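Notes follow the structure.
With one protein chain held back, the other chains of the complex are shown just where they sit.
Labels A, B, C and D are assigned to the chains in the order they are written; within every chain, residues are numbered from 1.
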Amino acid sequence: MIRKIRRLAKVINKSSTRKKYYHQPGTAPGTIIVDENSQHPHIILIDYNQINLVHQEIIHPEDCSQYLDTESVSWVDVQGLGNRDILERLGQVFELHPLVLEDVVNMAERPKSEDYEDQLLIIARMVTPTHINEGFHSEQVSFVLGKHYLLTVQEEPEYDCFEGVRMRISKSKGIIRKQGSDYLAYALLDAVIDGFFPVLEIYGERIEELEEEVITNPTPQTLQKIYRIRRELLQLRRAIWPQRNVINSLIRDSSEIISDEVRIYLRDCYDHSIQVIDMVETYRELASGLMDVYLSAVSNKMNEIMKFLTVVSSIFIPLTFLAGIYGMNFNPEKSPFNMPELNAYWGYPLCLGAMAVIAGGLIFFFWRRGWLSNSVKVKD
Amino acid sequence: MIRKIRRLAKVINKSSTRKKYYHQPGTAPGTIIVDENSQHPHIILIDYNQINLVHQEIIHPEDCSQYLDTESVSWVDVQGLGNRDILERLGQVFELHPLVLEDVVNMAERPKSEDYEDQLLIIARMVTPTHINEGFHSEQVSFVLGKHYLLTVQEEPEYDCFEGVRMRISKSKGIIRKQGSDYLAYALLDAVIDGFFPVLEIYGERIEELEEEVITNPTPQTLQKIYRIRRELLQLRRAIWPQRNVINSLIRDSSEIISDEVRIYLRDCYDHSIQVIDMVETYRELASGLMDVYLSAVSNKMNEIMKFLTVVSSIFIPLTFLAGIYGMNFNPEKSPFNMPELNAYWGYPLCLGAMAVIAGGLIFFFWRRGWLSNSVKVKD
Amino acid sequence: MIRKIRRLAKVINKSSTRKKYYHQPGTAPGTIIVDENSQHPHIILIDYNQINLVHQEIIHPEDCSQYLDTESVSWVDVQGLGNRDILERLGQVFELHPLVLEDVVNMAERPKSEDYEDQLLIIARMVTPTHINEGFHSEQVSFVLGKHYLLTVQEEPEYDCFEGVRMRISKSKGIIRKQGSDYLAYALLDAVIDGFFPVLEIYGERIEELEEEVITNPTPQTLQKIYRIRRELLQLRRAIWPQRNVINSLIRDSSEIISDEVRIYLRDCYDHSIQVIDMVETYRELASGLMDVYLSAVSNKMNEIMKFLTVVSSIFIPLTFLAGIYGMNFNPEKSPFNMPELNAYWGYPLCLGAMAVIAGGLIFFFWRRGWLSNSVKVKD
Amino acid sequence: MIRKIRRLAKVINKSSTRKKYYHQPGTAPGTIIVDENSQHPHIILIDYNQINLVHQEIIHPEDCSQYLDTESVSWVDVQGLGNRDILERLGQVFELHPLVLEDVVNMAERPKSEDYEDQLLIIARMVTPTHINEGFHSEQVSFVLGKHYLLTVQEEPEYDCFEGVRMRISKSKGIIRKQGSDYLAYALLDAVIDGFFPVLEIYGERIEELEEEVITNPTPQTLQKIYRIRRELLQLRRAIWPQRNVINSLIRDSSEIISDEVRIYLRDCYDHSIQVIDMVETYRELASGLMDVYLSAVSNKMNEIMKFLTVVSSIFIPLTFLAGIYGMNFNPEKSPFNMPELNAYWGYPLCLGAMAVIAGGLIFFFWRRGWLSNSVKVKD
Partner (left out) sequence: MIRKIRRLAKVINKSSTRKKYYHQPGTAPGTIIVDENSQHPHIILIDYNQINLVHQEIIHPEDCSQYLDTESVSWVDVQGLGNRDILERLGQVFELHPLVLEDVVNMAERPKSEDYEDQLLIIARMVTPTHINEGFHSEQVSFVLGKHYLLTVQEEPEYDCFEGVRMRISKSKGIIRKQGSDYLAYALLDAVIDGFFPVLEIYGERIEELEEEVITNPTPQTLQKIYRIRRELLQLRRAIWPQRNVINSLIRDSSEIISDEVRIYLRDCYDHSIQVIDMVETYRELASGLMDVYLSAVSNKMNEIMKFLTVVSSIFIPLTFLAGIYGMNFNPEKSPFNMPELNAYWGYPLCLGAMAVIAGGLIFFFWRRGWLSNSVKVKD
């Protein structure tokens, strides 16, 4: 059993997101730290307008420059952060402020948006269900939005919820090909927010399973599952709340890069983020309610065990005492008062009868108290 | 018992409102998803002014157009969402923005209001008691308010709290026939808010029943009922809070569609929504107080059981020991010190007497401690 | 015991204020519902200026009209709501807006103030101690304040905290006779707020009693009392919070009906309402702290019981085992190893001595652990 | 033990501050209620400027008048409230508004500040440690600040934290003699706020003691101490929060009586009040954390007791059963199957050996489970 628990404990720890993603105190601002374990960056360029579409992988960051100033929308999607040189060259191509580059590369930033004159930096957090339906994959996506281009930077290529948007561009579905880079940024942000729903659905299911488990068969594992769900919902909460503020400030602040039309769409996206928050908070309340139910269920189980022990002990201890009485060796021959019952003609049957009466009385008493049944009993 | 609990667990799950009402992340905004299981839409038109009244079912959405621009108030009530074609044609007739149509059709929106120049979109949530007095039916109602018309969309025809308004129109009761479409929207919103009261009354009754149950006969089922009430009140809370904000923003924001006179009536409606919130929060506090009482009641029951076990064991264990002493087989013939009591003339009666004294002493001790009575005992 | 608890449960329920005081959803605004069980309205008119004073009961509401437009202050106090006709005629005499009349008659409104041009509607909630010192009587008082008149409507004549004000008018005590109707409204509102103090004093006493009870003698009844106090404080809280807002808005909003001088007095009244809130919140915290103490006290009691059982069992079970050993019937005659102790000269005394040593050792062990004493023991 | 607890319960009640300090509802505003038990007022006048200093006790309030209009600062300190006549005459000398006089005399006001044209009323609450280091003394101090005078009113002469200020005036320490009455008011307010620190230090010490007690030796008394600390911190909290608001409003509101220079000093005083709040809230959190630790410590103790009972019972009950078997009286002579062990040569030693093996096995089992040690055991 210990081993089982250990394994569980490890799974819990694995789902931890605490990584050493901070600089040594006193480091100069703008310092880029590259995690050597992270993947080599792939740069995917999608350049489109209503008529044309270019979709290719870029090797040298400098190759992007030709697309950036044209009227067509250029979406440069960087996947992987394992090469400092490429990142710095990208920073030069897009003329990024050093603090922007640091924020984009540092993978533990809080969602936020910042306005750098003709660029808009948006840091978002994207969650995707894992394949094993345990926890979720959480990854930072940074957006640098310019007049005619959008730079997105994400950590791992395999987790991504942008596929739908790519398809809408390639198949020219909806109005996306008629709109500018701000609409593209909205579409991706919307995909990020909507990406919370499938993850939350899994939590909804897990909470329902736990509701049944906590009622029918509460075990120490149930407790760990509840704790783990609470912990993961706490992470989701930390991810979505600042995201809501980001979208809100995009709607309210008067950046020229975002058009009024796209602001209307962002309002819709804002509503979705509120809905995500609503669900996260509801699940958190349900999970902490489950903790109460669990504690009560454990108390009830203990009650049941104690009742059983009490019933068995209380019936047999007096009977054993009676048997002990007649197991004493007082000598009947020395005195007529010394255990004359032992020699009585009906001694033994009467003794057994007395025992039966006592046991019956106690059982009746317990039955009246409702200690004999586990199910509900209405007293009157 | 297990089976009973399972059944209960299912009822709890059934009352869950978690449905897959979200788009795949990355879907284009404005996409309409039609739930195939939902009912075919019925379109009921009520067109009235002070003098005339038309009340008929419409088959082709286009038939509405003739009524929309007249001075008379046209209320188009759509019940059921099972047909994409009709919904899209309705959207064209009313010239709805794609996002409005999506919101109206998507049945998991959060209550909100949005101002689209000459249309006002209001999303509300309507609750109605179910017939079996378990939980409640919750359904989205969308309002699209124009200058001379009101479009309402609801999910299921059988649950609805608009009957009173329909009757006021048909019987020309109150001032409704003299007022415009904004007053109609107010009247329906007011009916939606007032629809929370009967549902809350049921919860008030259930909490009172639980108060009695938790005191007189707490069982594991009680716990589940408390959890379930808390869960459902959480849903009610999620439904009413944003609704309050909707009404508040209708009062404050300066949309031209709503007249000042109707704003006064909306203030009344706002007061009612505050009252609903008040009741929901009070019931939530009472329910979570009940959880504390339940836990204490379970502890008290355990105390009672332990007291009984302790009293019985503590009386009989020493007596059994005494009986055990005189059941030993030390040979009195080998030594005058070996159990001379066994041969004593008064041995047996004295032994029984000692037992009675011990038992009496213990019973007195327990009585002093108050362990013998379950009812209240004042110590001094 | 069950019966006792039932009775208690009923008292709890009786103190519930949940009444069916809401309209059927869809009812026209302004609909008056008259509770047939409520008392027939008495109309008391007090008309006064610095010199004259009229104090009489009015039968026909129309008789009030002659007083309303004079410069003297006319206080029309309506007690009881059991007659629809009189209420509607009153509405006509005072030219009340239909929504005002509805609010005044509907006895479950939330305290609020509303400004209707030359009338000010104030809904307040008045609490008074009941005669049996259990719970409190809660009743709505509505004020309609005009330039020269004040209409007050209350539910039951016997509960009322306006007696002091009536006396100040009749005895011309203080400045009340020199002031206008706004000062009268302030004086009555102040009486309503001050009416919370005697009620709160009772709760202060009950909490102190419970503090003693929970420490010296916690019983299941104690738990119910705590729950009940929490429930009633919740009601008081619901009553006083919106009242504070009402007074605050009277001070800040620029209604012409209230003079600047009276606003200074209202500030005083506002301070009192804050003090009431302070006390309610403090009592609520104390009551919920009591719940913790109760739970711990129950745990401590269980600890005590378990300690007793453990001490008794642990001492006698080994001794009984020893007695059981020498109660075995191994035949000493068949083998020198078969229980030679039974025939030993000092067998029995040694056996008893061993038992005494074991018992003494265990008692010493328990004493060291501090399990023998209930009172405090300082370990070092 | 009961008696001990009673005594403790009384101490708790004694520290209660609930007194009947409110008017009968309906009383005219400005009514002064004099508590007959309170002390006769002493009036101390300190009149100073840079050069001169008058320090004397005043008998007739009217004697103050001559000092009030001079340029020198006049501090009139009233100690004790037991004489209505003197208080009313004071009110006339200082030309107090009736509501001001009522606030000053009513000793249960909430800290607040109010601006009466050329007077500023400040109500503060002063706490001082008691001599027995149990709880604290809490007393209202009222300030009426005029252009050239300051009237302070306090309840009891013996508790006071103004000694330092009096010495600064008499010894002309710091800049106090160069400043006006507003600086004096600041200096006294600052002394009131700083007076919270010694009280809080005592609570810091008591919490540390409780931390040790709750870990090494939790008793029911520990629980009461925690409850009492929470209760008293609640009182401190009620005293300091409104005080912070008072100082804040003194800094922000543009009363002419307070000069800009003194406002800078008040900012410092405001910082101190925030620090007091910080400490109170931290201690409250620690105290409620202690409650959790206490509950767990009690559970742990119960666990320990149960473990002991289980170990003892589980070892001896099976052995006793075995002894019981061989205490049966089946007749070996009637059948070769009837207890042949009793006549076996090695019967008794084998039986004892079996018992030893069973006991050893159980002890090993308990040792593996870690039930034999109270200290920490690392399982692998």
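Methods note: a residue touches a chain if its C-beta (ideal position, glycine included) is under 8 Å from a C-beta of that chain, and two chains touch if they have at least 3 such contacts.
A quick note: this is a predicted structure, and the numbers were derived from the prediction, not measured.
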Worksheet, complete the sentence: Answer key for D:178, D:267 or D:368 versus the chain not shown reads D:267
Worksheet entry | Selected from D:41, D:80, D:195 or D:220 as touching the chain missing from the view | D:195
Worksheet entry | Touch with the omitted chain, as defined above, among A:35, A:88, A:114 or A:208 | A:114
Item to complete: Over the whole complex, note the residues of chain A touching the chain we left out.
Response: 1-2, 4-6, 8-9, 12-13, 16, 18, 20, 22-30, 99, 103, 108-110, 112, 114, 216-217, 219-221, 223-224, 227, 230-231, 234, 238, 291, 294-295, 298-299, 301-302, 305-306, 308-309, 312-313, 316-317, 319-320, 323-324, 326-329, 339, 341-349, 351-352
Worksheet item: Tell me, which residues in chain D touch the chain that this view leaves out?
Response: 161-165, 167-168, 173-176, 187, 190-192, 194-195, 197-198, 201, 204, 208, 211-212, 215-216, 264-265, 267-268, 271, 274-275, 278, 282, 285-286, 289-290, 292-293, 295-297, 299-300, 302-303, 306-307, 309-310, 313-314, 317-318, 320-321, 324-325, 327-331, 334-335, 337-339, 371, 374-379
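Going forward, only the chains that are shown with their structure count from here on.
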Practice prompt. Rounding to the nearest 5 degrees, give the angle of the rotation that lays the CA atoms of chain B over those of chain C.
Written response: 70
Worksheet item: How big is the gap, in whole Å, between where the Cα atoms of chain A centre and where those of chain C centre?
Response: 41
Practice prompt. Provide the list of chain A residues touching at least two other chains, using ranges where the numbers run on.
Written response: 327, 379
